[in-house]
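Of the protein chains in this complex, all but one are displayed in their positions.
Per-chain residue numbering starts at 1, and chain names A and B are given in the order in which the chains are listed.
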Amino acid sequence: MTELIDRPPLADRPPSPTAELLRVRELGVAFGERTVVRGVDFALAPGESLGIVGESGSGKSTTALALLRMLPAGGRITGGAVELDGQDLAGLPEEALRAVRGRRIAMIFQDPMSSLNPVLSVGRQLDEALRAHGGHRAKAERASRAVELLELVGVPKAASRLGDFPHQFSGGQRQRIMIALALAHDAQVLVADEPTTALDPTVQRQILRLLARINRERGTALVVISHDLGVIAETCSRLLVMRDGEVVEQGATARLLTVPQHAYTRSLLAAVPRLDAPSRAAGNSTPGAEPLLVVRGLAKAYGPRRRRSPALESVDLDLHPGETLGLVGESGSGKSTLARALVGAHAPDAGSISFAGRPLDGRRARREIQMVFQDPYASLNPRLTVGRIIAEPLIAHKVGDRAQRQARVAELLEQVGLEASAAARSPREFSGGQRQRIGIARALAPRPSVLVCDEPVSALDVSIQAQVIDLLARLQRELGLAVLFIAHDLAVVRQVSHRIAVLHRGRIVESGPADRVVTAPEHPYTAELLAAVPSLPTPTSGSLT
Amino acid sequence: MRTFLFKRLPSALAVLVAASFTVFLMLRLIPGDPATTLAGPDASPATIAAIRERLGLDAPLLSQYVHWLGQVLAGDLGPSYAIGGQVSELIGDGLAATVQLTVASLLLVVVLAVPTALYAVSGRRRALAGALRALTTGALAVPPFVTGVVLVLVFAVGLGLLPAGGHASLFDAPDLAVQYLALPALCLALPSAAILARYLQDGLERALGEDYVRTATALGVPRRRILWRHALPNALPSAVTVLGLQIGQLIAGAVVVERIFAWPGLGQLIEQGVSRRDYPVVQDLLLLVVAGYVAVQLLTDLLYSWLDPRVRWE
């Protein structure tokens, strides 16, 4: 399927100012009293592609939902117009609007698993989409059209899979099915809200290429909403940057990414880690000669006794003091299983872990090896205060008395850049980035020598990402920590790591110096991963300062 | 589905065996000896010993249990202690009446609950939907013995429309039988119908808030169709589970309802058995109820797995 598609259009199709398919005028949206989108203004020509980018809270997804007037409960359009071919959707009665949705303007969503109905077969769901505006097409006709749609989006053996249910497809195939649903009536506009955020990089690339191909070959105008500038650069010829519910800047993607005008766009671009930037780890610390942590032949399988599926086949790994080892892998590669085995959360089926020359036991692991988690919301116990969360490892290891622990908590908070007064507050009073700092402070509490970071920045906005990465670098410099940095984003991993190891189906397929692995990959899988990273044009020198 | 049955069947059987053993042990836990009870207050030690031997009460506990299970499977349950007659005949007499009552109320439960729930989430006539909601809360809040008393007061004593109690054969006099059946079935059905309606409504509301409903809306599927074809199939499996649990409540509630409406079913029999300490009757009836209920649960689970493809294909 993918070989049909070459590079997507970037600036080769300039927006035509005359033919307007979709025209958004001074759009405002509020939830209750709170205005979340104001004065959004843009136009979309037939066959054009527009990307809307912004960080969380920028109002980009709300804008997308407002285009189909599908705001969640409590939200309402407070002003402006959404004109599709001159017809204002914002003022249309519900029944007339229904006739527009899915027929002339369609939408796909972030999470294809929850967005597909789990108890209806894929064929049924396509049929539902087809008959929503189908008039009186015969059942057989609808069925053959459903197969056609699935083939169009690249679902293999489409005809035999109509009876299957969403959970029987992979994540990427589910998103393809979502796209097939949206294409059922050849809508003129396709709105994609974070269409690849839930997907792995290699799958993301396939989906983005599919969207670009639909845009190019079928002339479907595309609106892509994303937090990831790379995703927009791959698919859209025009770009619109949002912040705090307002449009900051818009224009041709190629121009905006190379010569941004607005300060916010510049800072956003500056914060995005770039794959072609060399590793900064060497300037941060020099790894020791003797390995601190040595992993040999580590294996772990899950599932019922008879049908165990291996998560780790056989993993060998060395981590030196003061070193950052980047571990790259997609979902299902076994990276979380590896992280959990290292911190002693579960016992491996086979293999050995030794620490400073001695086999690692659970007690020792829990002091020397600590972990920073991906989700800054789920990883902090909502029932405890920040101070208590950080003090928990100290209490568990019976370190110091109450007053000493309090002093240590204050010290740790300061170390991660938070006020000591934060200790008395609840974690929910903090933003995602601040919560991640609290998580790091907790990990540092028992003075570990190894920090396992499991996707520590993937849930954060890029500007916050940069801050947390800087914090980790500073801590490594000050404390001489060995860091296992697990992530799927190769650009981030290259930036922070001395060495990179690539995990694929429970095995390390390649490892080596960070810059070498990125510039001259030896394993085909590494090359595939690298090719999947959306590329951003390099800004003109000086434009980011 | 077959693999699902194989996975579920062992635990159902385990529960059944454990429950039957518990029921069997009950008889031994009671202070006093069944043979003494059976023989009556004035019996001589020799008579008691004879009875004990005849009932096999001097055998080891486990072999007594196996013997009893054998009796049950053969359908020969032996004599009752206090009520008189053979236990199998007593149960046979009441079974038809109780099954009539519970099946009739089960139908009523579904007929009352499903439209109520669907209507309440349809988004039309909010006032009526609110009233229905208040009504289900009310029905939930009133114990069946209160409902029964009120129904008798209104329909039998006040309006004189229906008989206050009694029973007629469904085959000999169908119209009369239905008249007799109406009040007890309604009384038994109301609380369960309220619970089912409430669960189904909650399930539908939850489903209507899911992402896949947003997808269907974005595709232009009409709201009514979203409710019936997209939300309902998702709410149905857990509603079926609740219905299965409510069948247990119907069986249990029948004991009270049969008393109120003088309905000659198993409820009356078990109540007599308990109050007159007729242990064989109680023991066999408990086993029957538990076995029936475990079977219902198993059926419910199968239905669930059929309705939810995620379980079906596991």
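In this section, a residue touches a chain if its C-beta (ideal position, glycine included) is under 8 Å from a C-beta of that chain, and two chains touch if they have at least 3 such contacts.
The working rule: contacts and distances are computed from a predicted model.
*Asks:* Report the protein name recorded by UniProt for the chain absent from the figure; options are "Arsenite efflux ATP-binding protein ArsA", "HTH-type transcriptional repressor YtrA", "Cytochrome bc1 complex cytochrome b subunit" or "Peptide ABC transporter permease".
*Replies:* Cross-referencing UniProt, the chain left out corresponds to "Peptide ABC transporter permease".
*Asks:* Please pick, from A:145, A:218, A:296 or A:340, the residue that touches the omitted chain in the full complex.
*Replies:* With A:145, A:218, A:296 or A:340 as choices, the missing chain is touched by A:340.
*Asks:* Would you indicate which residue among B:35, B:97 or B:270 is in contact with the undisplayed chain?
*Replies:* Among B:35, B:97 or B:270, only B:270 touches the chain that is not shown.
*Asks:* Using the touch rule from the top, list residues of chain A that touch the missing partner.
*Replies:* Touching the chain left out of view, chain A contributes residues 55-57, 60-61, 194, 197-198, 227, 340, 343-345, 363, 366-367, 370-371, 373-383, 392-393, 396-397, 426-428, 432, 439, 442, 445-446, 458-461.
*Asks:* Would you write out the residues of chain B that touch the absent chain, in ascending order?
*Replies:* Touching the chain left out of view, chain B contributes residues 11, 14-16, 18-19, 22-23, 26, 29-30, 137-138, 140-146, 149-150, 152-153, 157, 247-249, 251-253, 255-256, 259-260, 270-271, 273-275, 277, 279, 282, 286, 289-290, 293-294, 297.
The criterion applied here is as follows: only the chains that are shown with their structure count from here on.
*Asks:* Hey, how far is the Cα centre of chain A from the one of chain B, in Å?
*Replies:* Taking the average C-alpha coordinate of chain A and of chain B, the gap between them is 51 Å.
*Asks:* Show which residues of chain A lie in contact with chain B when the two form their complex.
*Replies:* Residue list for chain A touching chain B: 68, 70, 98-103, 106-107, 109, 111, 114-121, 128-129, 132-133, 165, 167-168, 178, 181-182, 184.
*Asks:* Can you list the residues on chain B that touch chain A in the complex?
*Replies:* Per the touch definition, chain B meets chain A at residues 210-212, 214-223, 225, 229-230, 233-234, 237, 307-310, 313.
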